[in-house]
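Missing here is one protein chain; the remaining ones are kept as they sit in the complex.
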Amino acid sequence: MKTTGFNMSPLMRLSAVPRIVPKRWLAALAGAVVAALLVPTAAGASELTLVDIEQAVDTLWVVVAGALVFLMHLGFTMLEAGFTRMKNAANICAKNMMNIAVGMIAYWAVGFPFMFGDGNSFLGYSGWFLSVTDADAASSFSSLDWAGVSISTKWFFQVVFAATAATIVSGAVAERTRFTGYLAYVVVLTAFIYPVVGHWVWGGGWLADLGFLDFAGSTVVHTVGGVAALVGAIVVGPRVGKYTNGRIRVIPGHSMPLAIAGVLVLWFGWLGFNAGSTLKAAGVDFASIVLTTNLAAAAGVVGALVISRVVYRKPDVGMLGNGGLAGLVAITAGCAFVDSWAAAVIGFVAGMIVVLSVVGIDRLRVDDPVGAVSVHAVCGIWGTLAIGLFGTAELTEGLGTAGLFYGGGLNQLGVQALGSLSTVAWVAITCLIVFYGIKYTIGLRVDRMHEVDGLDISEHGMWGYPESVAGSSYMGTPGNGAS
Amino acid sequence: MKTTGFNMSPLMRLSAVPRIVPKRWLAALAGAVVAALLVPTAAGASELTLVDIEQAVDTLWVVVAGALVFLMHLGFTMLEAGFTRMKNAANICAKNMMNIAVGMIAYWAVGFPFMFGDGNSFLGYSGWFLSVTDADAASSFSSLDWAGVSISTKWFFQVVFAATAATIVSGAVAERTRFTGYLAYVVVLTAFIYPVVGHWVWGGGWLADLGFLDFAGSTVVHTVGGVAALVGAIVVGPRVGKYTNGRIRVIPGHSMPLAIAGVLVLWFGWLGFNAGSTLKAAGVDFASIVLTTNLAAAAGVVGALVISRVVYRKPDVGMLGNGGLAGLVAITAGCAFVDSWAAAVIGFVAGMIVVLSVVGIDRLRVDDPVGAVSVHAVCGIWGTLAIGLFGTAELTEGLGTAGLFYGGGLNQLGVQALGSLSTVAWVAITCLIVFYGIKYTIGLRVDRMHEVDGLDISEHGMWGYPESVAGSSYMGTPGNGAS
Amino acid sequence: MKTTGFNMSPLMRLSAVPRIVPKRWLAALAGAVVAALLVPTAAGASELTLVDIEQAVDTLWVVVAGALVFLMHLGFTMLEAGFTRMKNAANICAKNMMNIAVGMIAYWAVGFPFMFGDGNSFLGYSGWFLSVTDADAASSFSSLDWAGVSISTKWFFQVVFAATAATIVSGAVAERTRFTGYLAYVVVLTAFIYPVVGHWVWGGGWLADLGFLDFAGSTVVHTVGGVAALVGAIVVGPRVGKYTNGRIRVIPGHSMPLAIAGVLVLWFGWLGFNAGSTLKAAGVDFASIVLTTNLAAAAGVVGALVISRVVYRKPDVGMLGNGGLAGLVAITAGCAFVDSWAAAVIGFVAGMIVVLSVVGIDRLRVDDPVGAVSVHAVCGIWGTLAIGLFGTAELTEGLGTAGLFYGGGLNQLGVQALGSLSTVAWVAITCLIVFYGIKYTIGLRVDRMHEVDGLDISEHGMWGYPESVAGSSYMGTPGNGAS
Amino acid sequence: MKKVEAIIRREMLERVRDALDKAGFHGLTISEVRGAGTQRGYTESYRGVRAAIMFRPKVKMELVVDDESVEKVISVICENAVTGEVGDGKIFVIPVEDAVRIRTQQKGQDAL
Amino acid sequence: MKKVEAIIRREMLERVRDALDKAGFHGLTISEVRGAGTQRGYTESYRGVRAAIMFRPKVKMELVVDDESVEKVISVICENAVTGEVGDGKIFVIPVEDAVRIRTQQKGQDAL
Partner (left out) sequence: MKKVEAIIRREMLERVRDALDKAGFHGLTISEVRGAGTQRGYTESYRGVRAAIMFRPKVKMELVVDDESVEKVISVICENAVTGEVGDGKIFVIPVEDAVRIRTQQKGQDAL
């Protein structure tokens, strides 16, 4: 048999040297390969066990779901760029790119260890730089032992969540924030602020012990991101011209198609976000989570439509998108704990809340160009509390108590409120420190003239849309008469 | 062992309280979890059976394929927005958002029951609001019993199809249709018109009994959507300025990049649309469907290129996109029934048909800005008939007869024609009623002045591209001298 | 039992006629279906074997990964359109559409056979038009026998790679290349030039025999595409106005948001590109490849940021995107052979290299609007060599030797350099012939006036952005006073 | 020579341009402008905040013609740009002292 | 009649326009222009190559008014468009020989 260098050439070698190898990604494969080589089509006898296959199925689902969540960063980029002005479009894209890049590095180095590493009930502290083998993972990340997938799989699924929490802020502070200041914030959030909350809830911390329920992160991801967005928006201040002469002025985003495309990408990614949070496919009806997630999103859009036709005369297109996202944020906590009709109700209410909240926050003179605070913080809290109302006895059995409407009394609602509140407090305090710290050191906000010129040209040296912003034929070589 | 509140914390509980639980998404999982806890890495003995794993694999494929189909709504949004003018771009996005949202609610409430619920050979009528457990699903949705995946999985895969059928219309009636009128249409189509055809073909209805073949919906989805688009375009009438002084005028779309990006997203989603229609992964070579689907799409692009270079001088970029979609629509019915060379032929012919059809329909003074009628109705019919020509004896065995070119005579072709014709008739008649009904009640078309101003500003109160359409600095606060 | 015509109606038939059928996509399914019909929920006894399920899981992963790679064509389209001017945006989209369409047909007909067909160590030559059954696949494509998935699955995963190699060129020769000339190039590259290198490395050719390592294609795909891009850019020459009066002039792309969105789509697709190259899911820790891939990409972005802040004053947004892609290209060869910290280093270095390379290539007066040569050729070579530095003994065991930094000496580095060099030489020579051949026959470059007008209008008869480029109201019907 | 500057509705451009072409006036320059006058903008809203859109889209046509042609040009434009609704636009006549054709450097009437 | 042509900063448009409106000048046409003067462009870079951006975005306002109103219009614009920084812009006064309202074909003063 000829040895080849193709993709899986290791397998080739194995057939030539048929012994047990300790190779990470070939564990337990040797026999199967031999078999496959002997019997090319699917009739051979595999030496993989049922558990190997189960693990493969679980890994496949979690990796695919994680990839969908990764794509949410595209969704956020489009949404935020669409909701802001042309002169800042490249800057928002750059911030989102850096967010995922820097977030990945930070979460790999220390964030994941802080969150899932073994430690106390407030913080984990082991497994820096993921420097564990799968065999050792138990001793470093015991809070994730229940899931059978490899530590790489777990890290990937979690890192895209961490980056999501961070990226929520970039929209709220858009069009006026210094690039380096934003980078500093991202590092702190993904490395520390977010992992701490994650540890409390998912890493075996004190909120987990109390029976706080948050299936996929209405609190852990969205409330964290949304509160950070609120603090960021307050500390950085409103955009030039947003509130002048005592009036609230409209600064429309430059592309609703981009924003709505972003919403659809986010919705797509959210299927992985919620249903992938099982960290498992075999033996779990994760499709029921797909059902609740979709119904909540759909109802959120409808809720936003209804309220915006009642309150304003015409349905605001961006609000429809915000409504869908609101439904998704709200169902994230409870997607595995509520019935489908309840999912629709939770989403519908979230869609209505978000419209009113956007207007309310604007009235408070907090300038949030994309509605991040309303979508992620307000609806994240609503979704967290909703488990205390709609959680069924059957689905929460052994984890918490049924919600108020299912005869469980106020118990679970209280726990949910406590979890929300502690998260809000933690994030508010730490982010205040972070944003003020940045403000008085490397600087949080660009100069007024730079803001008027736009961040694309002032922070990056070129517009994101040079032809649209500056015309077709504006550019020359320096020294040729230009100064 | 510390109890945690993490995502899968139910599992934790199970190990502490090891008894059979009736929990929906944990069915049959208990043993496996215990095992996983004891033996963290992939060496333990699972108590999941082979059937559990098979179901997990099937569910995983159908959910992922369904997610790809969901993303087709992004593709349609981009395609339709790209093929229309800037002043209507946000409106088309809003319609597509509402389409998926309202369609999901309507199909959950009554559409799915009408389509797959038990009933007679014309219509199903059971399982409203999906209010069945998986155990009861057999008694409500027996036509789907053959697939082993859960009812949530089935619903999700089907709802994205229903929404696809509906969304086809939005492009054909773009730039002139009232937002509320469109919403009313979506409800009726996803709740009733589409499910009826679906019941005939996939829900155990009379066309299924006759041996009508439509693997993934050239008829059920695309002909339905395409004929509805035709009726819609006729009833709503052409855009202002499209046919004036006896001439056909060009109203170019505002962004070919957006449109072509939409085509690529649709192509991506179509892989799930066709190959996911197996509703099964284990034991099924669904990759052969991926092969036929890709070849038809590729050949469709080439077909459109060839014909457009022959007929016009220059290859129209949008037409290349339409050609690819035409190939995809045409192969949808036969993707599992034809050889790969036949797939290429079917796609190539579809690519040629669509170019001629777009021109022909324009000559008939039916204003279809995106070519929806040509792509979905005309090529949907072509694809349905093509099974009667190219279906191989082997692949259609037991379901129908081989096609004309495989010695099966005209039998299957006749059945296919009958199925197409009945579908066209049903949709044409019901949609005529619906669109005229809307026209004479809530209104189907916007005022002429609103149409000239654009639907973004007149229906939604703000342009989709404020800076591009209205300039950078056009906006003030009301009362400051503006009326 | 009622017979239905639904998607999987074949299954229905099987239960009525329970005998072994030779049907391609139903192989081995019969028993399972009967079981499923008897026991609708997941409690029945399947007759599928563990090997069947293993194959299903493997197929599922490879198909999904292939679909992600397919989506990279959307990413390339967006990236290239974003980095070029408005007047050429539709043309670049058309070229990318044709690229995938024509590439698919060519690779189906002859490319795949040349690459994986049985032949000699330089070229394969069997299995034209994929005309083999799975049973015969062994005799035609024995170099792929090690993978248990069906031949359709293998073709799909490979064809999207082939099209990727081809599409790299379209960006480098953008804004000035004749549409038909480009088509001719695509046919030759996907049908022959790329498959030859592929055969050497993955099809059992001489480089495979030497122990050359390229897990997912830094050499096979990216170096091939990048060198072809270099030759193309040189032969077609720089854009009008790019180098005038001895100065390098800036011709900015029209949309950074589009370009960065393209980068994120590419990153998403790359997860499938690298981790799917296992061609297998069961028993393989493909998630560790997801880990290395993400870290390299993230580090590439950071590397580009660092160097661009050092060299220029402001971080160029497009360069951040190029940095991420550079990291991805560089880790493609070694994603399964290096530790995670090494992945981060490889990516970081790639991100720095790409920034300097883009500037350097521009100084050499080679006009590459999107940086394709730097990203794909330069970083492809870097990534290939990096295995010779960072490959661990454990992960390369039996395939090659450990890298320099792991005590393996210069052996592997030498083999890697030889592989890179041979590929560069082969592609450079054949592409020179191809591009000069096109230049002196059907023509490679558009007329100067057509280039100034833009390729959209001159090659396709309409702008990609009619309203932005030409204004809202510029168009009339011919004969009405227009000439 | 005079420059006739007409601000018209965008949707009337083609008709006006064709009529001018038929009347023998081939040379003209257009640009996209926004205007307010008797016709005001809209008051709309965005994310719940009311906003005044101060201007309507219009197109400006500029034709430089010899003095005798001014009346003719005005009447052709008026006939073809009129809808009778507020917002049809205005025509202004501005003196031009000289004209040059860049290609040939011809001056005055010959440049047109 | 005169045409008052003002090149101002884009961010001052709303204020100027409101002030003109209050002063009774409702009719005007604006367009997006780019300019250079005492204030120059930027020198920036793209993909490592330095580039001069020659112009800054400005907005041009055109108002045709009767001769007596010219001073008033100029002073309203000056008051409201000024920031004191280089680049505030210029106003030019150009003679207009005639004006026509397309809708009614009124001429001269009545057309405004």
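When the chains are written out, they are named A, B, C, D and E in that same order, and each has its own residue count from 1.
To be clear about the criterion, a residue touches a chain if its C-beta (ideal position, glycine included) is under 8 Å from a C-beta of that chain, and two chains touch if they have at least 3 such contacts.
All figures in this text were calculated on a predicted structure; none of them were measured in a lab.
Q: Of the residues B:G204, B:G371, B:G419 or B:P466, which one touches the chain left out of the display?
A: B:G371
Q: Go through subunit D and note every residue touching the omitted chain.
A: The list for subunit D reads 1, 3, 14, 17, 26-31, 64, 94-103, 105, 111-112.
Q: Tell me which stretches of subunit C touch the chain missing from the display.
A: Touch set of subunit C with respect to the missing chain: 241, 452, 457, 461-462, 469-471, 474-480, 482-483.
Q: Which residues does subunit E use to touch the chain missing from this display?
A: Touching the missing chain: residues 2, 6-8, 31-38, 40, 54-55, 58, 60, 74, 77-78, 81-95.
What we mean here is this: only the chains that are shown with their structure count from here on.
Q: State the chain with the largest centre-to-centre distance from subunit B, centres being mean CA positions.
A: Max centre-to-centre separation from subunit B belongs to E.
Q: Please flag the chain sitting at the greatest distance from subunit A, going by CA centroids.
A: The most distant chain relative to subunit A turns out to be D.
Q: How many angstrom lie between the CA centroids of subunit A and subunit D, rounded to a whole number?
A: 52
Q: Between subunit B and subunit D, what is the separation of their C-alpha centroids in Å?
A: 47
Q: Multi-chain contacts in subunit C: which residues touch at least two other chains?
A: 27-28, 49-50, 52-53, 57, 60, 64, 134, 248-250, 252, 312-314, 316, 468, 472, 475-476, 480
Q: At least two partner chains per residue is the criterion; list those residues in subunit E.
A: Those would be 11, 14, 17, 30, 44-46, 50-51, 57.
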